[in-house]
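A single protein chain has been removed from this complex, and every other one stays in its place.
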Amino acid sequence: MKDLVRIRDLAVRFYTYEGVVYAIDDLDLDIRQGETLGLVGETGSGKSMTALAILRLIPYPGRIESGSIVFSDRDGGSELDLLTLSEGRMRSIRGNQISMVFQEPGAALNPVFTIGDQISEVYLLHRRRELGHRAKQRVDSLLSDGGGVAASAKRPFWRWQRRLYNKIAGESHPIEPRLLSHIPLFRRLLWRLRDEARSLTVDMLKDVEIPDPARVAVHYPHELSGGMKQRAVIAMALACSPKLLIADEPTTSLDVTIQAQMLELFRRIKVDKGASVLFITHNLGVASEVCDRVAVMYAGRLCEVASVEEIFLHPSHPYTKALLEAVPMPGKELQTIPGTSADALNPPTGCRFHPRCPSALPMCEQERAKLKEIGKDHMVACHLF
Amino acid sequence: MSNLRFMARQLVKNPLSLMGIIIIVAFTIIAIFAPLIAPTPEGRWDPYLIPRDGYSATPQPPSEEHIFGTTQGQYDIFYGVIWGTRSAFRVGLVVIGIVVVVGIVLGSLAGYFGGLLDEVIMRITDIFMAFPTLILAMAIVSALGASLNSVIIALAAVSWPSYARLIRGDILQVREEDYIEASRGLGASNMRVILRHALPNAIYPTLIMASLDIGAVVLAAAALSFLGLGAPPGYADWGQLTSFARNWIVGPPGDPLKYWYAVTIPGLFILFFVLGWNLLGDAFRDILDPRLARR
Partner (left out) sequence: MVKAVDGVSLAVKRGQWLGLVGESGCGKTTLAKTVVRLLKPTSGHIYFDVPDEVKAEIEELESRDTNSGKLTSLVRENDLATFSGNMVRLFRRHAQLVHQDPFTSLDPRMKLKDIVAEPLRIHRILSGEAQETAVKELLIRVGLSAGQLGRYPHQFSGGQRQRIAIARALATKPEFIVFDEPTSALDVSVQAQILNLLKDLKSEFGLTYLYITHELLIAESVCDYIAVMYLGRVVEMGRPEEIFHTPRHPYAQSLVAATPVPDPKRRVGRIVLHGEVPSPANPPPGCTFHPRCSRASDECRELEPPLEPISNDHYVACFHPL
């Protein structure tokens, strides 16, 4: 299976008032077609930054210092380095081929627009040609139905509309509709586009298992519960059938029972839409529920990547092991990781984890380990191997 | 303490705020050293009475004896603006001082306790705010008799409501914070919670407004003096000086700017004083906002 995303040597640094923070340091990661990759780590591990780096949304004062993120483009099947694209090209990819779901469902939704409007906006932005095509077909059926005096009067108007939508469907930058869209009153003549977008929206809401989607579409975000809002946000993210869906802690702010529903939904999405999912979480239990492979990060670096069974049955990196020990389970002693998480401004030399590692070797302080394959599809960055 | 140092550094970095600081410092130096810069003539018991060099109504242009010239009634402009700096500081700081204290007390009581107390205090502020400020100030000064003290009382009386409102709003917001509840959970009395927790966290917008307002108060005092409802005639006050120049703003036809010094020089002093405080207030606002974001 070809890789969908190949991240190599990614480095993201934040130039803050107090100093330089190495948010991501020398990251190599692959996301395969159709897989759900879990990115697990604690605060400061760089997992959210990785997501933002893929979308080139790193906030100031951060900068992507080096590396490449190679993405298989849908149109043309070519491979693009996302870090070298122009902002315009990047914008056409965001929300379209790569979309993101954030932790706070309420934050991603604009409170003054209805759910339906916000999801339709995605269609209107990225799927204009398809909408034009569908609108044209609808006008076609009107024209062929014929009959009636009122209908015959409207015919020339419809014919003009047909031409219009045909243009939208065919060309990538049709002049006439573009001109129209700038003149306030005439813009309404493109209402069929909005109509088509709305019907696609309702279909999408049904796909994310929102009950009574047509009614929910006219609701405002504040009228929905947390779980519903998150589903709406997922609908927005899936609208254009992206190849990569990035979910940054999408269930952390939800109740446990709602989270269970959400995880079901994610499992179903994987099967139905065939999209790859980068699932970022700090909860190992959630990762084991939903992911095919899991990558563990610490202090901006990758510690271990393996299939979900391998990671939980044979955790190899000391940090992964310690993390699993620290999860509270009934009837088990809670093992803590000594020390505190790496100081972002003054990280430890060599391996970032060595001050807290129970099996640290003298070389761990000098040199960081490279990712090595130690088993079938199981990579670890540790000197013990 | 690192907070203060950080704030100080931010203040100095920004060129506009630096300018504000320099202006205010300059005025402070003038005010402190007024007796040295413009010494009071021998025999005068009140340094705030501007020395007169004659009684002619026509202002005289700047000369060796009168560096900034003289205004109507032959009052020395230089002496007037230098000692006027002291008056400006006095009016500005005293009014703002009174207003902030009254505003804090009433505003925090209203905001923290709510209920009937809140309603009563808010209706009182409503009553005060129903009057146009300058008109009400004029009325108060007329009733009390024109003097700088009545100006101070009048301006304090019309300015306190907005501070009470502002603090009330901020206290309302802070009141809901967890650490306030935690303090009550420890057994803190209401007084302790307000004084040690709520106020120190809610006070910053008020401080910003206060520093911006010092300039506004001085402007208002000058306006009152210009209308004759301020300091007694001959008092060293910038507004007074501009009121003297009232008839001399436009000179004789052919030379309309003949008596420019009479109105421009006091006017410039007012302008820069207000500008300095405005820049300082803006700078406070700028550094306090990103500082909150920095956390």
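Chains here go by letter, A and B, matching the order in which they are written, and residues are numbered from 1 within each.
Going forward, contacts are C-beta pairs under 8 Å (C-beta built on N, C-alpha and C of every residue); 3 or more make two chains touch, one makes a residue touch a chain.
What you see is a predicted model, and the numbers here were worked out from it, not measured in a lab.
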Residue of B:14, B:40, B:149 or B:201 in touch with the missing chain, whole complex considered | B:201
In the complete assembly, which of B:36, B:116, B:143 or B:186 touches the absent chain?
-> B:186
Determine which one of A:263, A:361 or A:374 touches the chain that has been left out.
-> A:263
Sole contact to the chain not displayed, among A:83, A:169 or A:284 | A:284
The missing chain sits against chain B at residues 1-3, 177-179, 181-189, 192, 196-197, 200-201, 295
Absent chain, residues of chain A that touch it | 42-43, 225-228, 255-261, 263-264, 282-289, 308-309, 312-313, 322-324, 326-332, 334-337, 340-341
